[in-house]
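One structure is given below, encoded as structure tokens.
One protein chain omitted, others in place.
First chain written, first letter: the chains are A, B and C, and each begins at residue 1.
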Amino acid sequence: MNGNEFGRLFRLTTFGESHGDAMGCTVSGVPAGVELSEEAIQEDLDRRKPGQSMITTSRGEPDKVSIKSGLQDGYTTGTPIGMVIQNKDARSGKYEPFITAPRPSHGDYTYSAKFGTRNWGGGGRSSARETVNWVAAGGVAKQVLAQSDYDVQIKAHVCQIGDVVADDVTWEEMLEHSEDNEVRCGDPDAAEEMRDLADEYQKEGDSIGGAIYFECRGVPRGLGAPRFDSIPARLGQAMYSIPAVTDFELGIGRDARTATGTDYTEDWEFGESEATASENASGDEPRARGDPKPVGNDHGGIQGGITTGDPIYGEVTWHAPVSFPKTQETVDWETGERKEITVTGRHDPVLPPRAVPVVEAMLYCTVLDFMLLGGRINPDRLDDRPGEYDTDYHPSSPRNDPEDADTHATTVDED
Amino acid sequence: MNGNEFGRLFRLTTFGESHGDAMGCTVSGVPAGVELSEEAIQEDLDRRKPGQSMITTSRGEPDKVSIKSGLQDGYTTGTPIGMVIQNKDARSGKYEPFITAPRPSHGDYTYSAKFGTRNWGGGGRSSARETVNWVAAGGVAKQVLAQSDYDVQIKAHVCQIGDVVADDVTWEEMLEHSEDNEVRCGDPDAAEEMRDLADEYQKEGDSIGGAIYFECRGVPRGLGAPRFDSIPARLGQAMYSIPAVTDFELGIGRDARTATGTDYTEDWEFGESEATASENASGDEPRARGDPKPVGNDHGGIQGGITTGDPIYGEVTWHAPVSFPKTQETVDWETGERKEITVTGRHDPVLPPRAVPVVEAMLYCTVLDFMLLGGRINPDRLDDRPGEYDTDYHPSSPRNDPEDADTHATTVDED
Amino acid sequence: MNGNEFGRLFRLTTFGESHGDAMGCTVSGVPAGVELSEEAIQEDLDRRKPGQSMITTSRGEPDKVSIKSGLQDGYTTGTPIGMVIQNKDARSGKYEPFITAPRPSHGDYTYSAKFGTRNWGGGGRSSARETVNWVAAGGVAKQVLAQSDYDVQIKAHVCQIGDVVADDVTWEEMLEHSEDNEVRCGDPDAAEEMRDLADEYQKEGDSIGGAIYFECRGVPRGLGAPRFDSIPARLGQAMYSIPAVTDFELGIGRDARTATGTDYTEDWEFGESEATASENASGDEPRARGDPKPVGNDHGGIQGGITTGDPIYGEVTWHAPVSFPKTQETVDWETGERKEITVTGRHDPVLPPRAVPVVEAMLYCTVLDFMLLGGRINPDRLDDRPGEYDTDYHPSSPRNDPEDADTHATTVDED
Partner (left out) sequence: MNGNEFGRLFRLTTFGESHGDAMGCTVSGVPAGVELSEEAIQEDLDRRKPGQSMITTSRGEPDKVSIKSGLQDGYTTGTPIGMVIQNKDARSGKYEPFITAPRPSHGDYTYSAKFGTRNWGGGGRSSARETVNWVAAGGVAKQVLAQSDYDVQIKAHVCQIGDVVADDVTWEEMLEHSEDNEVRCGDPDAAEEMRDLADEYQKEGDSIGGAIYFECRGVPRGLGAPRFDSIPARLGQAMYSIPAVTDFELGIGRDARTATGTDYTEDWEFGESEATASENASGDEPRARGDPKPVGNDHGGIQGGITTGDPIYGEVTWHAPVSFPKTQETVDWETGERKEITVTGRHDPVLPPRAVPVVEAMLYCTVLDFMLLGGRINPDRLDDRPGEYDTDYHPSSPRNDPEDADTHATTVDED
């Protein structure tokens, strides 16, 4: 309702502004028994953090995550994971002259129109900085999925910057190349061109739009729900939550406008998708002849809003960053004056390179949420199959060693 | 969670399958005191209903809505509006030979994979027939908005079928022309071409994709919420709930990929948008010099996820209908056989013409939900401004005529 | 938010007013494959319906439920169950002289204060008539639970009317006797006294308060969630949703005020509760030595907000019905006059006898909701254990008979 929460069974609740004291994220719905590594979360945060390359803002934020709750001896206990990320390089003082004169195309005016105030220290809560919380939550979801019985894999890469369009890449190429270059593109040649283009716009004091392609593999078939909670509906919310997104395509996307029914529809054959392999890995017996599988994947892994087991893929478009050091015109609603405004400082010339981990995070969160809703992962404890419950501890917990039981006293400090 | 509910303060909950007994929709969050007309709802249902033209399925459904609750003397009472629409031309028997052999690209397989069963009488709950409920709910939202202090107007039209692309049309052209032709296109020349193209595909026993352009005017500035409940996020869910959608663009959409920051950003000037006019109509005093207003509307009425007061616009893409009478291949997961399947019967050759009222309905519902969440409409009673409460009846209610009060007995039949 | 919805994964959404056209309830979250009987639901509705005995209102409502969706050949399909119950004996005309003069202690004034209007045909949506929808939903939940792998049993009876207090009864006595007498009390002697007392108040034109005791058996241990979604928290909402409730006690309830810690706490021993028996029935292997089990059940089946496997029990109190044919005083807020008012008509002299099926319904709904949230029942399909998914139909579905497959054509009538 208030914009701070995402998900149903797997839920994140976030706080924090760009130039506030700290960012924070509470993650609910993590089953007990997951070995949760702060370091693994940090790796994704590092992929998003500012200052990682010449084509990102030089704001110096280590984005160091600290887990405050929900863990015991490195394993989740089923209680919420509280995470805090301290802001280290906030500089809010610089903005004050323009409190009542909004920067063009930022959220300055709209936040003021809604709240009667806003954080004048930068974008406040509208800043993309806030996605640091999402990446932290995604890092939790990723680890839950990795330790589940399913082999879900998610990856994104930058497929377009300005007029530089990457070639279609295979899943393997995306995995191999996309983290090797500063623009996070799976096509090395295009990556180089993109990098040059971004440099050029940065030098000119301008910025440029772009797009990301993503793929989710191993998501089991039969996941999702009819109508308003279909996979597309919830991905639609997830992708359009990301700041500066102006387009979200699923499967063949916009090209569907000109495709005929005979082109678009796909016959059924017997086969094995990554997802059925993933399910088989989870202990289900494979069938000799395989399972029904569509010939082709123009449908993007979804039919009737529910998964077929084929890869879910799509593309997301970002408009150009609206912060760049050109002089622009604004008005002051307090004084009635027209004013010139020049937004100097530290900016990204293009958004998708740093948005790759954000897209992946929202996909991890959304897929895990559907896995829990669809009963594929035990909501209370990861190491049991859903429906199997006993009071034994999971293997990772220290056991009560009878040798130690020389005392019958337990000390408890109630709060 | 289960896909049957949409919205937060203005909520719809639906039931019904394509070939079941009845469709139904419960609408919560309608303020008291709205004069609600079944006929007005019916008008929108008639724009969506099958058999309205040669390029729609010939299934014979009157789609007659019946309001079961929430009204007194034609005015809402604040309690939920229950609506039922009887199915009249369901023919489920025909499908049975293919219970375990899914139709290509329908939801047959995925529903079976999820539920272990499905309605074999057509698409069941995955059928676009279910959007009849949404249009009924949208018809309620439209009437609430029309009687509010704001002048919100929403319209959509078909902007592309196959390779026929309509010219950009003005708001007035869209209003004037789009309901005049069977494809619901605001560009009469393109409409004719689109109609011919649809005919052609229908004759060939094939189908074709297309797209809708929409616009929301008069939505007040400052509406929406940060992050996961931004206007884009909730529109993303709304538009991607619609069956067969493969792309949703907001504002300049996909074109943002190649736009620079200087191109995309818009200076601020003083002016008056439809929305501020709408707000002024609601009793707020206009300012002599106007309000801050962006020069241009590449931003599509939204900055930082919150409205600027400029029109919200975008485009939605549908893939071609997957029902057409060509022979296709499928497999029977029970017998292991490969089979040929021919889906005869009554189909649409293209989806957008009948999806226009569906898009409008989802926009009405979403905008009203945000108006309630943003405190622009009194959630309990329409005829008071928010925050003004007394126990007087609204003018539309019959008053207690003292002349009639010749008795002090009231009879109550408790259930 | 608007008061029409209850539950999380198992959800009901209701519409309807006491003297409106129809009552209705949409139930979401019913797994596919449940054999759902309208007759079984009707049995519970008949226990709640008016006119069933001399100590209930004589309003003539058959309360005949009609299922509109979600079923195929008698089995659920996983899609929402839409139910409609037509009102047959609504008589709203009689109330009009008192539109602006509220009946004492009804919802007349408060509904008017909120909505600026109200249904002057009786209680409108505040009427206990609306619980007909809850009993219908509870009838669905009961059948889902009965066909699950667990042996959950729920029963309630009237334990007090006025100063007549029933003896403590065993589970078996409650089952045996409580539906044998018109007051629904498991203690036959007290039942007779209660009946006489109710008669007496009815003759005097007065009414009286009372209470219900309930018990839930076989609820598996480990169900519930910490804090705001604990079993007590959600039961608190459920029981206090019922009109005219003024007290809800769990376990030893109010008596806990004077119990010491040593009295209240219960040692652990090895044993078997109904719940572990229920779990063992569900396929889990019993342990030779039993499971930990508290010595006694002052805790009411709940510790730390989560179930121990022992019976959950408690008591709910109702104030006296506020409709009775004595002359009372009111004021007319339109005319400023003081007025005498006599509420003649058809009333219950005491509420608990007809509230027994309502309490049971809310318990069935709440327990099932927790069973789904806790992963004990597969949310998509009842006949598989959670986590086991394939595309085979459940045994109750008609199979594709190869003999019939003499045609490869399937006819589909798209809406």
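Going forward, a contact is a pair of C-beta atoms (placed from the backbone, for glycine too) under 8 Å apart; a residue touches a chain by one contact, two chains touch by 3 or more.
All figures in this text were calculated on a predicted structure; none of them were measured in a lab.
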{"item": "Which of C:K68, C:H106 or C:K155 contacts the chain that the document leaves out", "value": "C:H106"}
{"item": "Of C:Y75, C:Y150 or C:Y201, the one touching the omitted chain in the full complex", "value": "C:Y201"}
{"item": "Positions on chain B contacted by the hidden chain, ascending", "value": "9, 79, 220-222, 226, 279, 284, 291-292, 373-376, 378-380, 385-391"}
{"item": "Absent chain, residues of chain C that touch it", "value": "1-6, 8, 14, 101-102, 104-115, 123, 125-126, 130, 160-163, 201, 206-211, 221-230, 232-241, 243, 245-254, 256-270, 289, 291-292, 294-295, 299-300, 302-309, 317-324, 326, 328-331, 333, 336, 338, 373-374"}
{"item": "For chain A, the residues touching the chain missing from this view", "value": "1-5, 8-9, 11, 13-24, 26, 28-29, 31-33, 50, 57, 59, 61, 67-70, 72, 75, 77-82, 84, 89-91, 94-101, 103, 109, 111-125, 127-129, 132, 321, 323, 327, 332-335, 337, 339-348, 380-381, 383-384, 389-394, 397-400, 402, 404-405, 407-415"}
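FYI, only the chains that are shown with their structure count from here on.
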{"item": "C-alpha-based rotation, chain A on chain B, 0 to 180 degrees, nearest 5", "value": "180"}
{"item": "Where chain B and chain C are represented by their mean Cα positions, the distance between them in whole Å", "value": "35"}
{"item": "Chain A-chain B separation of Cα centroids, rounded to whole Å", "value": "28"}
{"item": "Inter-centroid spacing, chain C versus chain A (mean Cα positions, whole Å)", "value": "41"}
{"item": "Residues of chain C touching at least two other chains", "value": "79, 380, 389-391"}
